[in-house]
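Sending over a structure as C-alpha cells; questions will come in a sec.
Note that this complex is displayed minus one protein chain, with the remaining chains in position.
In order of appearance the chains are A and B, and numbering begins at 1 in each one.
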Amino acid sequence: MELTQLTLKETQEGLQTKQFSSVELTQALIRRIKKHNKKINSFITVCESEALEQAKAADQRMSQNEKEPLLGIPIGIKDNYITKGIRTTAASKVLDNYIPQYDATAVTRLKEAGALIIGKCNLDAWGHGSSGEHSAYGNTRNPWDYSRVPGGSSSGSGAAVAADFCIAATGTDTGGSIRQPASYCGVVGLKPTYGRVSRYGIIAMASSTDSIGHLTKTVRDSAAILKITAGKDSLDATTHDMPVEDYEKEMGKPIGGIKIGIPKEYYGEGLDKRIGDKINKALKLLKKIGCKLIQISLPHTEYAYPTYYIIQTAEVSSNLARYDGIRFGQGRTKFGDEAKRRIMGGTHALSTGFQDKYYKQAIRARTLLIQDFLNAFKKVDVLACPVFPFPPFKFGEREADPLQMYLADIFTVTANLTGHPGISIPVGFIEELPVGMQLIAPHFAESLLFKVAGAYEEVTGWYKVKPKLME
Amino acid sequence: MTKKQLMREPTVGLEVHVELLTSSKMFCGCPANHFGVTPNTHTCPVCLGLPGSLPVPNQRAVEWTLLAGLALNCNINLESKFDRKHYFYPDLPKGFQISQYDEPLCQAGFLETSSGKVGITEVHLEEDTGKLLHRKLKGKDVTLVDFNRSGVPLMEIVSEPDIHSGLQAKEFAQKIRNILRYLEISDCDMEKGSMRLEANVSWGKELGYKVEVKNLNSFRFVEQAIDYELTRQKKILEKGGVPRQETRGWAEYDKKTKTQRYKETAADYRYFPEPDIPPMKFSKSYIDQLKDQIPELPDKKAKRFQTSYKLKQNYVEILTSSKALAEYAERSIKVGLNQGLSPEEISGAIINRRINIQSTKPTQLIDILKKQKTERISNSAKLTPLVEQAINDMPQAVEDYKRGKKAAISALIGKVMQLSKGRADASLTKSLLEKRLI
Partner (left out) sequence: MKKKRSRLTSAQIRHIANLANLSLKDEELNKFRKQLSNVFDFVDKLTEVKTTGIAETSHVTGLINQLRKDKAATENCLTQKEALQPSLKTNRGYFRVKALFKEQ
C-alpha cells in the first residue's frame, strides 16, 4: 500500500511506530499532487515548502516523544478558512491576493494537535454551489471521472481526499457543502451539529446555518478530527458548551435496536431510482446487523428549499457587505455572477415591502421544519436519506438555469436549517461513480452517527476502493 | 385645513449617542479608549470587519445600558436582542452596524424638565463606527479612515418629540449628562465626542415632515440651532409651504442651519436579527438587583438638599452637578451639624473657596471652618474701625455706591476682609457698611 493511501488512523500508527516519517509522507503526497493535481485542480494554493518544513519539525518532536494526535499529518484546508500568512481567497477574485492576519480557531486547534497544512482546497466561490463549477480558479474535477463534477462547495476537499492528495481535508456545510462532495467523491463527509465547531475565522456564508466540518477516508478518521475541532470557543458566541466526547468510544459496539427513520418525502419521484436502490441495499444491510427500519414523514419537506434559499441568501447578502475593497480585497466589481445573484436575491428578500412576504415567512417556516425533525426523533434514533437526487453529472449539465443547480440541495438543506448533524458515507457505485447516503442524528449525537456509519463501513469497506487517476 | 392651520407647536425630539466607559469594545477585546490614540492601533479582526470575524457582546455595556434605562424610568425588555442595520459607508467596516431594532433593552421612560415631562422612547445599545478625516493629499481631497473607534459601545437614548424649545432641549441634554455621570458609565464630553446630539425638528407631528439637525457640538449650539430651525420652518409654513424633509447641520460661524443631505427616499436598513449573537433574557430579580445599584440621582438629591438642608437653589445646582462633590458636601454638612456650622456656611465655603475635595477630608474642612469661625470678628464694636478704614481707603467705591451702584459694596466688604485677614463676618460687615453709607 502506498503511503498516500493510508487512512488517518493508519498514518497515526505508522508515524508513532516509526514505520515512516512525516517528511516521507509529506513528500509522497506532494509528488502525487504534482503528478495529478493539474487535471483535478483540488488546490488553489499548495504549501509545498511550508509543509515540508513543518514535517521536519514534526519528525523532530516525534523523536522527542511528543504525542499530539495529528502530529506530522498533512491536511487540506478549504480555502474559506482563514489561515494566517497563507493566501486565502474563498475561490473568488475579490480576495485574490488576501494574506490574512490571523488563524481560524479550527485551524489553530488542528495546528495545536500537530497537523500540517499541505494546501488550501478549491471550492465554489464563497461556498455558493453544489458542483465545484463556480470557482474563480477553475473547476475541480471528480477523481473518479474527470468529465464530471466532484460536488460542492467543498469540491477541492472532497477531490483531494478521494485522490489521496492529503490524509483529510476540512470543509464547511451551509446547505450540504460537505455531504455533497463526500457523496460524489466516495469519501466520508461530516456536517457537525451547528454550534459544535467554532465558526471564528471561517469566511461566513450563512451565519445561522454554516457548519464547520471535514472530509475523511473513513468514519473513524472523521471521529478523530471532530475530537480536535469541537468545543466552545470564546470568540464565537454561537458555540455550545456541550462537553466534547471521545467520539470514537461508541464505535465498534453493537448497533442492535437502533431505529433508523426513512422519511417518505425523500424517496419519491425526484430521486434517481438507481440511488434509491443503492440506499435500500445499504439499509437492508443495516437491518441485517441489528437496526430497525421505520417509515416516517417529514411533512414540510417541500418547503425546505424555498425556506433555505431566503434565509441563506439574506444572510449571504449581509455577510458579503464587508467586501468593499477598503481594508482588504479587490472590491465588489470582482464578485462572480453567482455571488451577485445571491447577494441580490437576499437583498430583495430583506428589503422594505418584501421582508414580510419572504424573510419573515421563511423564519417561521424554519420553525415548522425544526418541529418535523424533533417529532421524527421522538420515534427514531437517526434518519437515513439520500444526498444528491442524481449521480455525478457532467460539467455544464446544470449550469444553464441556476434554479436547477439549487434543486440539487433539496435533501441536504433541512439539516442546515435545523442545526442537526449529518454524515455522508459511500454506499456503492452507479456505473463506477460513487453514491453517498446520509445519516442525520439529534443535536450533539455525532457519536451515534459514527457508531452506525462505522458499523456499516466495517462490513462493506467501500473506502478501500480508490479511483484510478487518469494520466 | 391648511398647513398653517395644522401647525400646532414646536415639536422636537432628541437622539443622544453616548460612548460607554468600558475597558473593552462592544464586540471584541480591543481597548475601548481611542481619543488621541495612534490611528488603527486598537483594532482586531472583529472591529476591522475582517473576513471570518465574529462579535461577542460586552456584558458590562449591556448592564450599564440597563442601568441608564432604569435611571430614566424605562421598562426593561426581559427578552432583548441585537439586529443588523445595513448601509454602506467607509467608516462602517462590515457594511452593517450591530444595533437594536424592535427589542431594545429599555423602552417607554421619561425625564422631568422644568417645562414638562419628556418621554424617552427607548434606550438601546449598538457599536460605534470608525472615524473619518478629510484631508488634502498632494492637492487632492481624500478621506482617511481610522478604526480605533469602530466597535466602541454606543448607547442611544431617543426622546419622544415632547421637547418644545431650544432651552428645554438644552436642559434635557444636561440632565441626561448629569444622570449618566452619576452612574459613572460615561464622561459625556461633547468636545471629545463621547456624547453626541441630534435633533428632529418640526412644527407638528402631522405635518408630514421633520428636519434632522446635526453637528450640535455643545449644549449652547443645541439651544441655538433648534431655535433657529424652528424660526426658519415657521417662516416657510406661514407662507403656506412645507419645509423639505432633510438633514441640516448647524454652521456655528454663520449661526444658521444648512442643508447637508437631501434624500429622495428613506434609507432601507433591511434590519434582521443578528445571527452571530444569541438573544438575551433577563430575570426580574436580576433587573431588581440592578435597580438597587442606582445611586441617588441628581434631581432627587437636589430636592433632598433643599428640604433637608434648606440650601438655596443655586448652591444646590452647583453641589449636585457632580456626584462626588454632592457626596463630599453632604458628609461635611453631617460632620458640621454638631459643631455649630450651618449647611449654608459649609456649602458656601466649599463653593466659594474652591476647596479641593480630593485632598481636604470633610473632618478637616470642618476644623478649618470652625477655627475661622471662632476667630471671626462678629462684634460690631470690633468691626467698626475696620469699616471706617475701608471707607477711607476706597473713596471711589464709596462714591459709586452712594450714586446708586449698589454692587460697589462688594469691593468695600472685600477690603474689610483683607484688613481682618479674612476673619470679618461677611454679612455683619455688609450691614454695617450699609448703615454707615446712607
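To be clear about the criterion, a contact is a pair of C-beta atoms (placed from the backbone, for glycine too) under 8 Å apart; a residue touches a chain by one contact, two chains touch by 3 or more.
Not measured: the values here are computed from a predicted model.
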Sole touch to the unshown chain from A:244, A:289 or A:370: residue A:370
Missing-chain contact among B:16, B:62 or B:350 belongs to B:62
Given A:136, A:343 or A:385, the correct residue touching the omitted chain is A:343
Filtering B:208, B:241, B:279 or B:385 for touch with the omitted chain leaves B:279
By the document's definition of touch, the residue of B:90, B:348 or B:414 touching the omitted chain is B:90
By the document's definition of touch, the residue of A:16, A:234 or A:375 touching the omitted chain is A:234
Hidden partner sits against chain A at residues 98-102, 194-195, 208, 234-235, 237-238, 240, 300, 302-303, 306-307, 309-310, 317, 321, 324-330, 332-333, 335, 340-341, 343-345, 347-348, 351, 357-358, 360-368, 370, 401-403, 406, 417-419
Contact residues on chain B toward the hidden chain run 22-24, 28-32, 38-46, 48, 56-62, 81, 88, 90, 95, 132-134, 137, 140-147, 214-215, 260-261, 268, 270, 272-273, 275, 277-281
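Everything below uses one rule, namely that only the chains that are shown with their structure count from here on.
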Here the gap between chain A and chain B, centre to centre from mean Cα coordinates and rounded to Å, is 55
Interface with chain B, chain A side, in the complex: residues 81-82, 88, 90, 95, 98, 100-102, 104, 199-204, 207-208, 234-238, 314-315, 318, 320-324, 326-328, 347, 350-352, 355, 359
Touching chain A in the complex, chain B uses residues 45, 48-57, 84, 86, 88, 90, 93-96, 145, 147, 268, 270, 272, 275-278
